[in-house]
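Presented below is the structure to which this report refers.
Complex shown without one protein chain; remaining protein chains in place.
Chains: A, B and C, in written order; residue numbering restarts at 1 for each.
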Amino acid sequence: MPEKLKSVLIANRGEIALRVVRACQELGIRSVVVYSEGDAGSLPVKLADQAICIGPAQVNQSYRNPQAIVGAALALGVDAIHPGYGFLSENADFAALCESEGLRFVGPASDVIRRMGDKIEATEIARRAGVPTVPGSLGAVTEFSEALSVARDVGFPLLIKASAGGGGRGMRVVETAETLEEDLTAIMAEAEVAFGDPSVYIERYLTDIRHIEVQVISDGETTLHLGERDCTAQRRNQKLIEESPSPVLTSEVREALAASAVALCREVGYRNAGTIEFVYDNIERAYYFIEMNTRIQVEHPVTEMVTGIDLIKLQLKIAGGEALTLTQEQIVVRGHAIECRINAEDPERGFAPNPGTIARFRAPGGFGVRIDTHIESGYTIPPFYDSMVGKLICWGADRDEAIERTLRALREMEIDGVTTTAAFHQEIVASERFRSGEFNTAFVADHLAARVSTPPVATLVAPGSKE
Amino acid sequence: MPEKLKSVLIANRGEIALRVVRACQELGIRSVVVYSEGDAGSLPVKLADQAICIGPAQVNQSYRNPQAIVGAALALGVDAIHPGYGFLSENADFAALCESEGLRFVGPASDVIRRMGDKIEATEIARRAGVPTVPGSLGAVTEFSEALSVARDVGFPLLIKASAGGGGRGMRVVETAETLEEDLTAIMAEAEVAFGDPSVYIERYLTDIRHIEVQVISDGETTLHLGERDCTAQRRNQKLIEESPSPVLTSEVREALAASAVALCREVGYRNAGTIEFVYDNIERAYYFIEMNTRIQVEHPVTEMVTGIDLIKLQLKIAGGEALTLTQEQIVVRGHAIECRINAEDPERGFAPNPGTIARFRAPGGFGVRIDTHIESGYTIPPFYDSMVGKLICWGADRDEAIERTLRALREMEIDGVTTTAAFHQEIVASERFRSGEFNTAFVADHLAARVSTPPVATLVAPGSKE
Amino acid sequence: MPLNPPDIKELKAIIDWVNLSEDVRELTLKYGDVELFITRNEGTRGPAAAPVPTPAPVAQPVPAPPAPAALPAAAASAPEPPAAANTGGSSGDVSLAADEVLVRAPMVGTYYAAPKPGAPAFVEVGGRVEAGAVLCIVEVMKLMNNIEAPAAGVVTQILVENNQTVEYGQPMLVIRRDA
Partner (left out) sequence: MPLNPPDIKELKAIIDWVNLSEDVRELTLKYGDVELFITRNEGTRGPAAAPVPTPAPVAQPVPAPPAPAALPAAAASAPEPPAAANTGGSSGDVSLAADEVLVRAPMVGTYYAAPKPGAPAFVEVGGRVEAGAVLCIVEVMKLMNNIEAPAAGVVTQILVENNQTVEYGQPMLVIRRDA
């Protein structure tokens, strides 16, 4: 039986490093932050109990360097490593290295990371657990006759992808049964010529979908879910706004989704916090497993705000060998939470990243407003890392209140010196489409396309605002 | 049936003015802040939809000047006036002036303010409503024989106060029955000589008490309570730390307390938000009505944090004629919240007020942390008003988590250039006594007295902190 | 020279003062052997910067306080100009010649140019007034406050409109004092 953690090394930077520092301090765990030369003097470095420089700004020599991180952990004698998100957080070899060096990795076992990181294996595990997956072939199909029969079973529209293709090459959408044989013949022939391999994947082509994911937590024995997050407001597959609960699910679908997520975790022997991602088909009102993230996610705070449960603390407790004392009945969703990821990007110049010095930062405040950020007045955003400067999470007794509070807080927030996406978030959240809750993953792109012809001024100014 | 409010004039300053601005903006109500010359450029002035200067820095010519405020409200054509707390918030004449000018006052009717502002009448109303009051004489007693009989009924120790006395003059504590006649004779004779009036009040002398208050909200028809706040951590009758729920009440006492508060409101025909203050006798485990505050209170956020209910918005909705749609069953207390009132005072110099310029302010952030403040980097605290610079409210799933989060947030907060009570709050919240929950109104004074002999260093540094 | 060389504290005090005064944009100081020159960003914080106070180069390390405002005759007086409102934008400062006096609103209320609707205005630009003549009315809660001329002279500017809400300290009129 392992002992509770006394010290944790945080192998990350920015707001998530600070998030873990805060959880450690509230638990009385010594927090050690590793940092690159590009992050010297940053807020997590200042606020951690200890900080240690592990390399130059380049990520391959610092935050993505397993030897430097494990070396620092061993030299400082910490009990565990929290990987945050990104960087090495879903790197099975890194988790295995921690295990072999006797360091506890705050996450699942390395083999679980490996298995769930393999898309085909993860899909097979989901199917074994009875979790719906996107209808299609089970793996690659090499024979034309077999492909034809699978395609007919899957239904239309469907997507045919050359097994050896990628990056959009060797893909074709088939709209109706009439062209199926012709298209299938063509794509298999093309694939044979282009890649020397005619085999294809076939799956239902979904056109009107939402991205919905389920937060789970498990101590290896007890597996609980903490409701879903709806991350449908994306731009080029980058999440912009996340919320919990989803504005569209019926309680039947919500329960089925959660049960699927828990079943998948049990099937794979999952431990620690994790997220099961699904697509939700607005037309069929059905959901399909896409992948599992075997780590904490950027958007975990919306779940914390509606459940009142501190996910990072649970991660640390589980890594310290504590069993969950919560029961599923005790996890109650109250109200609604919305997160905006504020990026140092210029929406008027194609969302170009915009590093620089923040002359002045004034956080919004008051009831229901949470800010997770590593920026402060005078902070220089280094050009080496991603452009997210912070997350604004607003809670409301219902979705409408959460929306109004988000708009109020976005107006109130002051970030001088660097252009951010805050005004764009205001525009999106204030839009009729977002307010209605009825949209799909194309919403933000559609909004941007419509914006070219209509000046955005009217939507940028909130009613009653003087600015 | 009055219409919903479209615009509200906020007759206050500082954090509470900003609090009301935020609620207005989230409700789509136009907010107009009045300000004195001492507050030009302050955060509520900047963030309100409109601001208007009504006078010089002196409060009697600005925030306490009914004509200037009502004049501004009429000139700008607003629907209502929110008085905040302090200043004119419990001034019945001001409320009556608003009423006569056709402005809605965000609070109860002026006659209710007047009646509850009269301590003797308020006590009588409480008795009529069946609410326990401190055992003692019902009003002043003029005859010695009557006084003697009342004193014997009340029990010991008891307190005898000359009716015409005040400020500590003409008061005596009687410990036992043996000296009663002698003491009573003496104090009545003294009062006759000193004030020309021998009459006295007699009441039980309570030595081991807590300050516990109940938050109520009423639309005039439906009266609901939102649980209690425990404000026992005081220094010289100034509240330092408030929490909800109280760490000591049994569920029986909690329910009785709430029922008393609601009964009192119904008795007096109360409308809007209000607070019923009680003393809780640690020895007898009994509570007694002290007074009612017919306005929103500084510490209202702890109730908001545990109930999820925005009290200022309810105030504004009720003033706009909306009926409460909440039921008592829907008001559920989740977790625990603690508020620290951060004052610009120097605890090492007898809590001397300390105005000046805040060179840099960095708010603490993360899960469960709420900041209500009007300060920002570069803000100069004017010397004309009270020394509170902000409130830190931390929520936790239980009291222990709320305590740890409060300590973490206090450590994280940076206010440069001005000495505040933040470090002293840390010391109090980290103390064994506070953690235990078992203390009385003398706790802070006792702590300060003990501190003179023992250096505070050890308690200032939290475990695991590097500072 | 009667001046002592300034020490760092004195310099800092001057600089602090510049920092606190919201309307100084440039400061030039020659002080013994010291020369100090400061400019500030226009329109950063706070109100629109006031006109340059920098007077005579030498001798005055700290500029004199702004020209004394006219004391309106009504009950309440507004001797100090309010640190201009950040929001209304209505009470910005006004540049005055040496012989001009500014009449500010002594209270928040509604400005009336004439004794009653339709009547001729009390004064017009270019008109002469005697000291004590009524310039306008500020109404607060149905109370009509006559605002009187602080000095005899000619009205050179009227800065507000009839029926407009004025805030405390808001500039209303300028009078050029008789020589």
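Rule of thumb we're sticking to: a contact is a pair of C-beta atoms (placed from the backbone, for glycine too) under 8 Å apart; a residue touches a chain by one contact, two chains touch by 3 or more.
These numbers come from a predicted model, not from an experiment.
Chemist: Hey, which of A:Ala68, A:Ile241 or A:Val429 is the one touching the hidden chain?
Modeler: Among A:Ala68, A:Ile241 or A:Val429, only A:Ala68 touches the chain that is not shown.
Chemist: In the full complex, which of A:Leu148, A:Ala359, A:Ala423 or A:Leu448 touches the chain missing from this view?
Modeler: A:Ala359
Chemist: For a quick check of understanding: of A:Val8, A:Ala48, A:Val112 or A:Ile403, which residue touches the chain that isn't displayed?
Modeler: Residue touching the absent chain, from the options given: A:Ala48.
Chemist: What is the set of subunit A residues that contact the non-displayed chain in the whole complex?
Modeler: 34-35, 37, 40-41, 45-46, 48, 50-56, 61-62, 67-68, 70-72, 74-76, 101, 357-360, 377-378, 416-417
As a working rule, only the chains that are shown with their structure count from here on.
Chemist: Could you draw the chains as nodes, link the ones that touch, and say if you get a line, ring, star, complete or other?
Modeler: line
Chemist: Measuring centre to centre with CA averages, how many angstrom lie between subunit A and subunit C?
Modeler: Centres of subunit A and subunit C (C-alpha means) sit 57 Å apart.
Chemist: Just the number, please: Cα centre separation of subunit A and subunit B in whole Å.
Modeler: 43
Chemist: Please tell me the distance, in whole Å, between the geometric centres of subunit B and subunit C computed from their C-alpha atoms.
Modeler: 40
Chemist: Please output the residue numbers of subunit C that touch at least 2 other chains, ranges allowed.
Modeler: Correct list: 87.
Chemist: Give me the residue numbers in subunit A that touch at least two other chains, ranges are fine.
Modeler: Residues 466.
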